[in-house]
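All protein chains of the complex are present and in place, except for one that has been dropped.
For reference, chains read A, B and C in written order, and residue numbers begin at 1 within each chain.
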Amino acid sequence: MSEAIRKNFASDNIAPACPEVMDAMIRANSGPAPAYGGDEQSTTLEARFAELFEHDLRCFPIATGTAANSLALAALVPPYGAVLCDQSAHIANDEGGAPEFFTHGAKLITIPSDDGRMLPDALQTTIELNREGGIQSTPARALSLTQATEWGTVYSLARLRELTAIARQNNLPVHMDGARLANAVAHLDCSLADITWKLGIDVLSFGGTKNGAIAAEAVLFFNTALAEDFIRRIKRGGHLWSKQRYLSAQLLPLLHDNLWLKHARQANAMAQRLAHGLRRQPGAKLPFEVQGNEVFVVLPEPLVTQLEAAGYVFYRWPTPAGVDGTLIRLVTHYATEQTDVDALLASL
Amino acid sequence: MSEAIRKNFASDNIAPACPEVMDAMIRANSGPAPAYGGDEQSTTLEARFAELFEHDLRCFPIATGTAANSLALAALVPPYGAVLCDQSAHIANDEGGAPEFFTHGAKLITIPSDDGRMLPDALQTTIELNREGGIQSTPARALSLTQATEWGTVYSLARLRELTAIARQNNLPVHMDGARLANAVAHLDCSLADITWKLGIDVLSFGGTKNGAIAAEAVLFFNTALAEDFIRRIKRGGHLWSKQRYLSAQLLPLLHDNLWLKHARQANAMAQRLAHGLRRQPGAKLPFEVQGNEVFVVLPEPLVTQLEAAGYVFYRWPTPAGVDGTLIRLVTHYATEQTDVDALLASL
Amino acid sequence: MSEAIRKNFASDNIAPACPEVMDAMIRANSGPAPAYGGDEQSTTLEARFAELFEHDLRCFPIATGTAANSLALAALVPPYGAVLCDQSAHIANDEGGAPEFFTHGAKLITIPSDDGRMLPDALQTTIELNREGGIQSTPARALSLTQATEWGTVYSLARLRELTAIARQNNLPVHMDGARLANAVAHLDCSLADITWKLGIDVLSFGGTKNGAIAAEAVLFFNTALAEDFIRRIKRGGHLWSKQRYLSAQLLPLLHDNLWLKHARQANAMAQRLAHGLRRQPGAKLPFEVQGNEVFVVLPEPLVTQLEAAGYVFYRWPTPAGVDGTLIRLVTHYATEQTDVDALLASL
Partner (left out) sequence: MSEAIRKNFASDNIAPACPEVMDAMIRANSGPAPAYGGDEQSTTLEARFAELFEHDLRCFPIATGTAANSLALAALVPPYGAVLCDQSAHIANDEGGAPEFFTHGAKLITIPSDDGRMLPDALQTTIELNREGGIQSTPARALSLTQATEWGTVYSLARLRELTAIARQNNLPVHMDGARLANAVAHLDCSLADITWKLGIDVLSFGGTKNGAIAAEAVLFFNTALAEDFIRRIKRGGHLWSKQRYLSAQLLPLLHDNLWLKHARQANAMAQRLAHGLRRQPGAKLPFEVQGNEVFVVLPEPLVTQLEAAGYVFYRWPTPAGVDGTLIRLVTHYATEQTDVDALLASL
């Protein structure tokens, strides 16, 4: 890897695709293939995901996470409904209104939390208030949970169980935004089944792009009845590739020999190492537990400037009022190496 | 190429990507790159397109033609407006309602023609009738032309000039669906400038996928004022790739040394050879001029069955009432070779 | 009635409300009433409609026919679906894109007919072609029939039975645009039950505005399962009146003692008288059967000008190519009197 990438902690999407993915693209690039998902790679993909999740499912590869999340939500809520989510959720803040576009204007009702992990009490209260609104409200019709969260924290299985139980009692289907699900599984050391359908997740956006692919996610329906007509939503959103083999081909190598997990473990370990080093830095404060591949840290402004001057690339985050210093985000990924982290720490 | 591809005349999207595109993907796959189009490939792409079209323009790479067309239309018409197009248009028949989705319900008003090429008189009449509808109608707010057409015919520059003049007189911006623009240019032997902004085209969907790419089109705005906020529509549609370098990287080699034109010339020549051979076939009738890379032919049903039995892959088309025989479509592409065509003809 | 109204044959919506409706408005205007349909008039209305139609139903009063039709369609088709309707349908031509708005972009697939009455064969063929379109099409998900039609003709019960049978075989729920249902019932001399749910109509827009009300229609669901959440669509469309008593109050007197039918009979009889007189006019040609309250007639242009000069108000219609003369539309209504018709005929 180049010097440039060793100093780039801006996001997990700045990394190139892993060699296994590129090899698969090259292998896929021969001979004709039926259009629109009739190809061999796409058929295989569904079977592979079903094995991996130990459950019957329907699989739809999609090029972007924004589209995967938004299409999934559109399959759950009517245009006049609402989706409950954490106030930090990607769907609420970072998708340029795509959920509203695909759902035809459903509302995102955001629930405050300290660290991106929704609290069961807050969920319960929000549902009750929403119900009292009656005909004048936008009725809650789905719950969306992000695992790992946008603050780099990971829901425990117990917490997820509580949340999905409340959803079930209120007839809310549950979507999981798993753009970084691999990082959560790596942290929890559980199975993919444990963290999804066994907890009552109906639909999952399984991330590939941040974990070694070029541009590939998968929407997985464990509740297969909800997948009816989903392909029509994909087509109508302009997300059905005529040459779909090139989407599926990116995901297959990630599933092979659990490469997705190996990648996530590497990213997580690097984030741990980074967090460990930063905690020893005078004046540094880490506002959230580091459980995935994102490290949020408040540093004295001179240190932040120094890092930038040394060529490091990362995002400055809106620093909460009353906090002394500058909040920045450092993201590791599958290709981040120990020496990269140590070099950053050394440069402080 | 494999035996399978030599016998596949189903569509130009069954072909793999050309070697130049794959090589560019591999080259793009190194080091970090800024997300969302800040990468080097994407910046270069706009400059390259501007040179090629000899005009200032804004360029937005998009993975699918359906999204490219629909996003472009959304930039032209308000939700309560209408788009005028030929009754054979891809946007009207083959995009699963994507134009209605992206425009938030604008209407497609289709104008009948014999061969996919709109007649100026028919356009004029449609505009007048639409205007008479007043407040109860859906007012025409854009014209969309397909070049080459869905029936494999190509508009002459003179015809396009007449149509765009009518559009201009009626304040209708003009979109061109150029999924097969390369084939039209190869047929007309004109420049890209001649066939687009010089005729008053405001926005173009420039096709890559059917012409050697994996999944890449470009929306080009010659009327750059219309491009304001276009990136927001792309993001909201889930079509903004975080790793956009891999979209731009597919298009760059097609622009280099006019590979896009070389590909189209090959496809067109093969379609000509095929048409020539078919015309000599007893009982064959070609309902449309063959000017691009699509050959529509009515054959006696036994011959069609025979072709299928010989392993040939193609689409049967709804045969018009009163026609004796079976209408089929044969599509050639950049990788179709002379021996492939000759073999098909020999098998009849 | 004033001189002005006696000479106005422009539409049935130019007439004022009938005295019974105004009296009911005045009676409703006293004391408080619960908002949003909790009032007594609204509750009574549903029961009265159920009696009249001899069937359990859900009733939703709506101020305009455009909203009634569009909301009803939105309850039947998903945004990615299509509604099949006659090419003359009000929903397709005269509602400014409202069906597309309320359905979030569903497509209206129009089926040609000679006189506004869809032919079973044409319906069957359209359904088959639509199905062949597969994933690239907008799948038919509902049938909408207009009774009486926009050309003033009336479907026979037998024809409706054939059409709804085809719909049922193809799992298409059926909507009836009954803006002029009263006129159709008056013509057919059947019961409201005969012409609606007994034929398989799932949802009906029952017209009031054209038949003596101020601004009031009712959406009636015979298939009550489809009415789930309908009130939310109404609210979201801004069509839920806080003072709903004033909507319901308009409809109740029309239902009382079959005033709706008496009105329609008067309008129809006047149209018959008008048609009878016009047929005797040299040079006049009536292109459609006159069965409701609309008379379309081709007259020599000098006669049309003469009528206008005499102070008559009516619409000129686009005259079909090849027809000699000018097509005009004359509409009668509940307040049209014999002397008004005779005066018009005498002025020719």
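Note that in this section contacts are C-beta pairs under 8 Å (C-beta built on N, C-alpha and C of every residue); 3 or more make two chains touch, one makes a residue touch a chain.
Values in this document were obtained by computation on a predicted structure and should not be read as measured data.
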item	value
Omitted chain's touching partners, listed by label	A, B, C
Given C:Leu163, C:Met176 or C:Leu240, the one touching the chain that is not displayed	C:Leu240
Among A:Glu100, A:Asp177, A:Asp202 or A:Asp340, the residue in touch with the chain that has been omitted	A:Glu100
Touching residue (missing chain; options A:Ile135, A:Leu157, A:Cys190 or A:Leu286)	A:Ile135
Omitted-chain contact residue, chosen from C:Ser70, C:Asn130, C:Asn211 or C:Ser248	C:Ser70
Touch residues of chain A, complete complex, unshown partner	79-80, 82, 93-97, 100-101, 103-107, 129, 132-133, 135-138, 318
Contact footprint on chain C, counting only the chain that is left out	1-2, 4-5, 8, 10-11, 13-17, 22, 25-26, 28-35, 62-68, 70-71, 95-98, 101-102, 209, 214-215, 232, 235-243, 246-247, 313
Those residues of chain B which, in the complete complex, touch the missing chain	36, 78-80, 104, 135-136, 139, 229, 231-233, 235-236, 240
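Heads up, the rule we're going with is that only the chains that are shown with their structure count from here on.
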item	value
Chain ID, smallest distance between chain and overall C-alpha centroids	B
Separation of mean Cα positions, chain B and chain A [Å, integer]	34
Gap in Å, rounded to a whole number, between the CA centres of chain C and chain B	42
Chain centre separation in whole Å, for chain C relative to chain A (CA means)	51
Multi-chain contact residues (two or more partners), chain B	95-97, 101
